[in-house]
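Below is one structure. I have some questions about it.
All protein chains but one are shown in place.
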Amino acid sequence: MRKLPFQTILIANRGEIAVRIIKTLRGLGLRSAVVYHDADAGTPAVAMADTAIAISGRTPIAAYLDIPQIIAAAHKASADALHPGYGFLSENAEFARAVTKAGIAFIGPTPESIELMGDKIRARNFVQRNGFAVAPSIEEDDPATFTFRARTVGVPLLVKPSAGGGGKGMRIVRDLANLEDAIAQARSEAQRYFGDGRLYVERYVENPRHIEVQVLGDSFGNVVHLFERECSVQRRFQKVIEEAPSPALSPELRRRVCEAAAGIARAAKYQNAGTVEFIYGGGEFYFLEMNTRLQVEHSVTEMITGIDLVAQQIYVAAGRELGFSQSDIVSKGHAIEARLYAEAPERGYVPTTGKVLVLEYPDGDGIRIDSGVVQGQQITTAFDPMLAKIIVHSPTRNEAALKAHRAIGELVLLGCETNAHFLTRILRDEAFLSGHVHTGYLEENPHIASGEAASDLSAFLATAALLTRPVRESADAVPELHAALGSWRN
Amino acid sequence: MQRIASAADVKSHDFCLNELHNKRLAAELKERQRAARFNRPERDLERLRRQNKLFVRDRIEALLDPETPFLELSTLAANKAYDGEVPGAAQVVGIGIVSGREVIVHADDASVKGGAWYPLSVKKIVRALDIAIENRLPVVHLCDCAGGFLPLQAEFFADRYYAGRIFRNQSILSKMGVPQVAIAMGHCTAGGAYVPALSDYNIIVEGTGAIFLGGPPVVKAATGETVSVEELGGAHMHTSVSGTSDYFAHSEMHAIAIARDIVARFNRVTKASINRVAPEPPAYDASELYGILPRDPRVQFDMREIIARLVDGSRFHEYQPRYGESLVCGFARLYGYQIGLIANNGALLSDSALKGAHFIQLCDKNRTPLLFLQNITGFMVGREYERRGITKDGAKLIMAVSGASVPKFTVICNRSHGAGTFAMAGRAFDPRFMFSWPQSQISAMGAEQAAGVLTHVKARQLARAGGRLSEQDLAAIREPIVEEYRERSSAYYATSEIWDDGILDPVDTRNALAIVLSASLNTPIERPRYGVFRL
Partner (left out) sequence: MKHSFEVDGVDYQLSLSRCQQGYRLRLCNKVIAPVALSQQAEGCGVLTIAGESEPVRFAIDGEVIHVHIRGRTRILHYRDPLRTLACANNEADHLLTRAPMPGLVVTTSVSPGQSVSAGTALMKIESMKLETIIRSSRDGVIDRIHFNEGESFERGAVLVTLSDEGR
């Protein structure tokens, strides 16, 4: 195969995705460079990259959003291409343009595609114009009448920022009396996170399932899909468990949704990797939005198709034609990904912090760990609470769930509370195992988050007591005779 | 060592009747102890709650290490005094484990007369501190005392073993290097103020604890000065201004935690080393003691049956089994510690006294602590016995008992009369600890015998006046004498007066002895040294 036109690729990201990208770069014989904020100095990506360049900002997040600094870093590293990862600047058209203008290849769609599909309102209009189904909605073209018009959508409804994603700033409204508050709060958060306070309101589908389709396009107009993923197990619009294929779809529905996704991408002349998200409920699906980047959960698609999506992104960015056609892509077995978060589902998912004192990942056939943390690292609230992804691949869904359950049980992370046990509770839950989940599943089953009401702590208390010096010493200090007499009284 | 083969027939009618009787006595003891510990007027308990104070028993439980024993001493002190209104003499004393150390716990019981000191309270505290001195046991004082009960001051203030002795003993302990910790949990007034002041360490509880020689009313009366408790002797003042207290505690529990931390720092003393092996439970069940002790105290029983239910494996190495048989002597083990046993199987005769004196010297030489099991009506009297030197031989036994350097322990199992009381290490002979069983009697003479003598004396007085007494008249004189004599020779009277360190349920004896035996070994055992034996 012809040599790639790149030598060094700068990763404008952090955490597990930076590590994930470095792994592919190593496989392709490319040099990796990362930017990092001081708060990330001890993370594995910084240790693994061939070059690591420090960046700074008012907050750690701000550093990773600082376009001039990142481009300067790319030059400093002599990078000829840049991978934005997910989040941060990955769906920022201005950034994509600035990178290209700096003479560096942007590994992602064109700025035009980002602008078209990255803006929820424009994307919806575009998809609707091209004959695909979308849900009823109102957009904020006129703030003065927005609240009034929003009421016409009817409850339940969803208030969302026009920019951004990842659940930030979203509010469900079930009672119109709360609408104005919800809009005000969503606007404040949208302004802070995305610098864009515009909102839109759409009808909220009860018990919807979140199904998304991975697409890949090249600069020759070829577009393929890599089947769907289901990401219905969510808490506060944050995905917790993703899988492929979706247990909800019949072969016919699968064909229809995947072809619709490919059709939308084709209509948008989409290049590189992207994800078309759909809401599926009551036997129907309709377009939700398109993510013009690599997704967190891309790994489940890689597991069932055997295709390295990051490598494909680099090939496309290098101007290569896709090396396969739709019919070459085969889905095999079942993959499940569980996200390990630094949070306490038992206490309303509050984020947790701490130093990772012990970290041991499970291994075995069909188990893949994409981790962004190492032992000794301090977990802070400076960034997203995701620590790692545990991805498993098995012939069937049940076997995959069992394998994931076992793998998470074997995972040892001490020093920072995580959601590991919560993940295992989902993986052995009846509703999950029978495939009956929807995006409100965790809210409807609060016992999964809260955990067992009265679990037996004896073994833990015994261990702690035996490990605590004052406790052990006070037991040992008692003379043998008196210890033998116990709490005798006359 | 040979195991004692019990001859007791646990199925016999006699055994069952004894058992019934003695179990009833044990139940009565437990009930009296429970009442002395917990029966309080509701208004007193309510006052404690209002003052945010813990009940004395809860304070002690919090102080002790969990899952460790507490041997309470003189629980029924003052049970026959002050119309029964001062249970326990308003004091709780015992041996317990605090931060792994054996300590004496001494606590004022503020739920009884506000913790005021009565004559027997003073006696109980002095005895507690004597125990601390003799056995070198650190002391934790939980102070909450309203002061001395003034109407009875003549009985507790001025004499040698009265209140001053408490402070003298505290000073002696400090001089010996045996540390004391006091917690001022309530007012420590007048003499009570010196208990924390003379302790090497003291803690004062914010809000409730106060230390002063005279409380606000006394100050007002004496100088006209109006001052609050807090200003006069509160926790802030004493820890930051006067330096009378060392540690400031936010609550009683906090104070207890500080006290535990202080005790944890105490140096560990090396115990006197005596012959010891791994412990073994007795082969016979202690509960059989109930069936062995005769329901009629006048009935003789074999003390080996008692020994078999106290000592390790019921094993007993008897010394001189064929000589002086009315005194059983021999070696056994209690929780692994070798002890020498001296037990009565009848009145003391010349040969048994000589045997006892010899055995005591043996034990003293090989550092074996002595346990006296009393069931003694006295030395044999009569011309023949006097001619054979019963008094001379009794003096040898008393000389040996007094002079022994090893720790001595005494249990009155049944009767303790006359010179037998002395020769068997009675209270006056400083056994480290002394306990009684519920049915036991202690007096100069047995009740019937004494009543006979007293009735005879009275009848002679009347006869001199010319009267002549019918059998009925004699009975009328005799009855009240017997009654009063019985009452004053009972174990309950003895323990009320603190002639012992408490009444034990017989089944608790083994554990109680183990605790005091261990405690006694904190003091080094001196070399044997005796006075002149009359040979």
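The chains carry the letters A and B, assigned in the order they are written, with residues numbered from 1 in each.
Just so we're on the same page, a contact is a pair of C-beta atoms (placed from the backbone, for glycine too) under 8 Å apart; a residue touches a chain by one contact, two chains touch by 3 or more.
Just so we're clear, the structure is a prediction, and the values are computed from it rather than from any experiment.
Participant: Quick check: which displayed chains does the absent chain contact?
Facilitator: A, B
Participant: Of A:7, A:130 or A:381, which residue touches the hidden chain?
Facilitator: Reading the full complex, the residue touching the unseen chain is A:381.
Participant: For the chain left out of this view, which of B:155, B:261 or B:430 touches it?
Facilitator: Touches the omitted chain: B:261.
Participant: For subunit B, which residues reach the chain that was dropped from this view?
Facilitator: These residues touch the chain not displayed: 62-68, 206, 250-251, 253-254, 256-258, 260-261.
Participant: Of the residues in subunit A, which ones touch the absent chain?
Facilitator: 58-59, 167-168, 185, 188-189, 192, 236, 238, 343, 346-347, 350-355, 357-358, 360, 380-382, 384-385, 408-410, 412-415, 417-418, 420-421, 424, 457-468, 470-472, 474-476, 478, 480, 483, 486
In the analysis below, only the chains that are shown with their structure count from here on.
Participant: Quick one: which bits of subunit B touch subunit A in the complex? Just the residue numbers, please.
Facilitator: 65-72, 75, 97, 99-102, 264, 279, 335, 502, 504-505, 508, 511-512, 514-515, 518
Participant: Applying the document's contact rule, which stretches of subunit A touch subunit B when the two form their complex?
Facilitator: It is residues 474, 476-479, 481-490 of subunit A that touch subunit B.
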